[in-house]
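Read through the structure below, which is laid out as structure tokens, and then see the notes.
Complex shown without one protein chain; remaining protein chains in place.
Per-chain numbering from 1; labels A, B and C assigned in written order.
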Amino acid sequence: MTLSRLLRHETILAVLTVIALIVLASLSDKFFTTENLLNQGRLMSEVGLVALAMTFVIVTGGIDLSVGSILGLTAILLGVFWKNLGLPLPAAIALAMLCGTFAGWVNGYIITRFNVPALIATLATLALYRGLAEGISQARSVRGYPEWFFFFGQGEVLGVPFQLWLLGIATVIAAVVLGLTPFGRATYAIGANETAARFSGIRVNATKLWIYSAAGFLSALAAVVFVSRVTTTRSDMGTGLELDVITGVVLGGTSIFGGRGTIIGTVLGLILIQALKNGLALSGVKGDGTIVVIGLVLIGAILVGALFDKNRGG
Amino acid sequence: MMKKLTIAALLGLGLVSSQALAAGWTGGDDQATNPLACDGTPAAAAAMPYDGGAPTSPPDRKGKKITVVDVPKLIGIGYFNATSKGIADAAAELGNVDAKTDGPTKANIDEQITFLDNYITSGVDGILFAANDPVAIAPVLKKALEKGINVVGYDANSTPDARQWFVNQAQFNGIAKALVDSLAAEIGEEGGFAIVTSTFTTPNQARWIAEMSAYAEKCHPKMKWLETVEAQEDNNLSFNQATTLINKYGDDLKGIFGMTSVATPASAEAVTQAGKCGNIAVVGLATPNAMKPYVEKGCVKSVVLWNPVDLGYAAMHVLRAVADGTLQGGATSVKAGKLGELQVINGSEILLGAPYVFNKDNIGQFDF
Amino acid sequence: MGSGTQNSDSAGGDGATSGFLPIELRAVSKSFAGIKVVSNVSFDIRPGEVHALMGENGAGKSTMIKIMAGLHQADEGDILVNGKVVKFASPKDAHAAGIATVHQELLLFPELTVAENIFLGQTPKTAMGLIDWQAMRVRARDLLNSLDSHDLDIDQKVASLSVGNRQRIEIARALAQDARVLIMDEPTAALAEADVQRLMAIVRNLCARGVAIVYVSHRMPEIFALANRVTVLRDGQHVATKPVSEVDEAKLVSMMVGRSIDRLYPPKQGENGNVALELRKVSFGKVVRDISFSLRYGEILGLAGLVGSGRTETALTIFGITPPTSGDILVDGKPQVISSPEAARDLGIAYVPEDRGQQGLIKAQSIEDNIALANLRRLMRGIFVDAARVTEEARKAITRFGIRARGPEQLVRQLSGGNQQKVVLGKWLATNPRILIMDEPTRGIDVGAKAEIHQLMRKLAGEGMAILMISSELPEVLGMSDRVLVMGGGRVVAEFDKAHATAEAVGAEMTRSDARDAA
Partner (left out) sequence: MTVEASPAPLGRSAFQRFIGGYGQEIVVFLSIVFLFIVVGAINPRFLSDTNINSIFAGNAYIAVAAIGMSMIIIAGHIDVSVGALIGVIATIAGTLAVSGYPVWVAWTVPVLFSIVVNGLVGALVAYTRIPSIVVTLGMLSILKGGLISATAGAWISDMPPEFMIAQMRPFGIPSAVYFMVILTIIASLFIRYTDFGRSIYAVGGNMEAARAAGINPERTVVGVFALHGFFAGIAGILFATQLQVIQSTVPPNLELTVITASVIGGVSILGGTGTVIGSTLAAILFACIGSALIFLNVSAYWLRAVLGLMILATVLADMARRRRAK
């Protein structure tokens, strides 16, 4: 009962995704090919990684607008640590990811310690982190990374893009943590009723700190993949990422009010968006038309979900 | 308390920055500059071997109808509308090209890559691009070459091996010279000026500013750079930033450089609305249509730009020539329709010509 | 308004002619999703009377109230106002007919001022049709003064007010509407004793002005002190409407429950054991000051006092929500640092909080999810939550506490108040606590469920559990406690053993402490 309740939106979404795939495949014979699909997987990896963490964030009833800025900041730090400070690249990567995770932790700290609504706190850090990226880099790009580094963003393992493996593993971990562990239960409980969760002995602040740090960590991981994929570092990387990520998560059925949502839904939401972007482009629809379609699908899918909910009573 | 800290931090940053500025003008990049001679003697063009890439076993496209996609930095600004028009004109003229323009709505490297990737999959014959980042775009362009697609850049280059040819509207140092000389002529050798650019990360603008800085140091050493401000590709922000500069420097500000086709008209507007026409010169890169009102009123004397319609036109012709196999590595010139023979420089670049300086007398003749 | 009340005698006698009844219900029925929650109910309300509406939770009282308030529309039957059939499409229509409601959950706007809360929806206007704030403030002051609430600041935001004061605002709000019928849904459920007295005075005051009151409460003493007539509902059916003089408590209960219930508090079983919990000069800021007491295994210690006297605050300090700023807490004789509810739970302390909906339960989740929440670490297999054991644990609780539910996966928000409370209890008892703190354990719970919970508390104490009970219902404190502590101004002001804990003595200490607090 509970499961079916949670899966209701996901079911609609799955049906919608399948329909979209069929329609798109019939519109262009280049769409449903292994090569294209794997390539699309590569392109959605960065958004996907961040969306996993964002699902947790939104399930707790929060939001994180600063993920794109954290991605930019991490990318810049990676470059600066390596080129300007002369650290070995692996150390630079590790240190930059640590900083990205710390940026996420700072979000969590502001939110839990000062009781600032997440939307406001991360609106401020959205500007702050991007500003730090610009200030530290002085708007200079860092290029000329060694060849081995490009493996993260361009390499393949068993014919599948490396970052798709990364996304797959992260997805499984996230789904397991959210669906099957006490941490996941705590996440839902916090989103549904934070006070009651605290009164039940759930460590609310610690849980939130973990989640925002994880959002920072996954944004940082996405930054490494991104830098490796495009072979350069710029301070404007990841601009606007937050809207793509939030659209995917919300389309996936996670309630923006918290307490409800699944990783499966998020993954379906991401696939649907990526399939639309790619499939419509392949069938000759221009980018601006695709944006309109995605907006309509977002409203439509949530609308259908809401109507179904109403019909079942509750 | 918090506020005091903020102010302290703010002042601290201010100090830091003013020291850091000694090196060059804010907004310039850190690559080597190559300022032209002050008197305009052309630099000796060292012949370079072809350094562009080559598509892997492309099909024979000679004379056949090809589909071409043009992915500019972003769509929805006047400049790329003009290049897009040039491409469409050339395609219509050639008759055997099916060309369309598509791209991101923001100058975003990631989205541009996604667009290119999708078009590679959909199986186009040729790609025209203006890169948001020369390095970031390289992998996806190389992928296109591997698929046997002909790749030609214009406006903003990629690393040379990631494309076949690049149509260069004007060399960076040439633009820099034209801009700085124009402003010096208007405000004199000792005037103070400021720069309104898009963002510090935009490669072309950063390159120009660096070259301008180098050229000014060499040829107009007493001109006083005041500061550079960012204004995105946003009309209103450009206007506000330019207005603030005018208010801040008062009579010390004699001129403004607009580095983009958005910033220049907005700066001219700011000067107009501040009632400073004739006191503050505006020189910059811009499309003639946006500048006509200011040039005709005499508020702006000269606008520097190549003709973007011609740029798109040339790029399309180059792509056709590449597809037909008539343009190959080592060539010294290429025929580009009504533009005639264009010269090959730097190994794999095709020079559109010298930058064009629009003024009151000729601006009425252009419509783009 | 006011012209139609000429035959309102203050005692609410039976002389009213039906043509001028402020409200009359005829054979009203209402179904939700095919289930009939109210079936064929008829009664009337006379001017100036207090009409008690009674019944167990789920009997249909709330639905009846909502129908009268215009929030629900009856499927069948008629509502008559002044003898005319009316249709209430929205609360606005009910207001226009002179019917106002003081909802149990106090429907106020926390961020708006007292004055505005009273008048929102019917603000005084200037000649230009704009809101006349000055007139609004003057009238708000007058209304509150007429309710003997001179101390309420009309410019204060409601967010910072106590429950009793919020209720006064709701009543003032009803008066501002010139209400002829005032429906009060469990008005005393969240009130401390002194506030209850004050409320009863206000109710009498209103009746004297000719306002009819529909009074819903589970508390018998109030019914007999206030009501003229009583209507009893059971399972959506109308059992009877009688003058209060014709019934006694036992009779009312049997009408409500359909069977007789032992209303006696269960006696103590077994002997006290060792000291389970000891507080030594524990303080938290200014709300909990120098509290010292000890609680033994097998003992039920009652904590009495007015709302705001520091009872709940003390419980929160013990439970780690607001860890003590000074003093020591000893569990089993060992000093412990309790910095979070988690730490408290791990020491075997459980807390059934005062606000069930906000603090006790996650209403949007199922019974099993709620019960598992405090027990996650115990219900694991490896690093995963063992779903089967979660369900099993919930089944056990459902059986053990007689929770009436479709099954472990039913959502908590669909349960009645009593059953919800049992879920909270189930959650905490599943942690195998040795010390149980129960804050208002039977607030808003019907008679039947109340008795069950009292029985259960006794049984647990008999099995050796140490229980600290906080209650605003004096009879409950006296009936259940082995020992009573009275709090006031954040301090313990008096202690009584069972023999000396009389209503008079404890009540006197409670109010005396109130005076001390104000000083």
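Of note:
The working rule: a residue touches a chain if its C-beta (ideal position, glycine included) is under 8 Å from a C-beta of that chain, and two chains touch if they have at least 3 such contacts.
Keep in mind that what you see is a predicted model, and the values were worked out from it rather than measured.
Note that the absent chain touches A, B, C when the full complex is taken as a whole. Only one of B:T33, B:N81, B:Q164 or B:S348 touches the chain withheld from this view, namely B:N81.
Across C:E111, C:E249, C:E271 or C:E463, the residue that sits in touch with the chain not pictured is C:E111. Only one residue in the set A:L128, A:V160 or A:V176 touches the chain that does not appear here, and it is A:L128. For chain A, the residues touching the absent chain in the complete assembly are 110, 114-117, 119-121, 123-132, 134-135, 138-139, 243, 246-247, 250, 255-257, 286-296, 298-299, 302-303, 306-307. Within the entire complex, the positions of chain B that touch the omitted partner chain are 2-3, 5-7, 9-11, 13-14, 16-18, 20-21, 26-27, 75-78, 80-81, 105-106, 200, 227-230, 232-236, 239-241, 243-250, 262, 265-266, 269, 273-274, 289-290, 292-293. Mapped onto chain C, contacts with the missing chain fall at residues 69, 71, 90-92, 95, 101, 103, 105, 107-112, 115-116, 120-123, 130-131, 133, 137-138, 141, 150-157, 160-162, 164-165, 192, 194-195, 306-308, 514, 517-518.
In this text, only the chains that are shown with their structure count from here on.
Of all chains, the one whose mean C-alpha position sits at the greatest distance from that of chain A is C.
Comparing per-chain C-alpha centres with the mean over every protein C-alpha atom, the closest match is chain A.
We define each chain's centre as the mean of its Cα atoms; on that basis chain A and chain B are separated by 34 Å.
Averaging C-alpha coordinates per chain places the centre of chain A 44 Å away from that of chain C. Of all residues in chain B, none touches 2 or more other chains. Contact of a single residue of chain A with at least two other chains is seen at no position. Within the complex formed with chain A, the chain C residues making contact are 33, 319, 321, 340-342, 344-345, 351, 353, 358-366, 368-369, 372-374, 376-377, 380, 383-385, 407, 409-411, 427. Across the complex, chain A meets chain C through its residues 1-2, 176, 180-182, 184-186, 188-189, 192-193, 195-203, 259-260, 313-314.
On the chain B side of its complex with chain A, the touching residues are 13, 20, 27, 29-30, 75, 100, 102-106, 108-111, 113-115, 117-119, 121-123, 133, 135-139, 199-201, 206.
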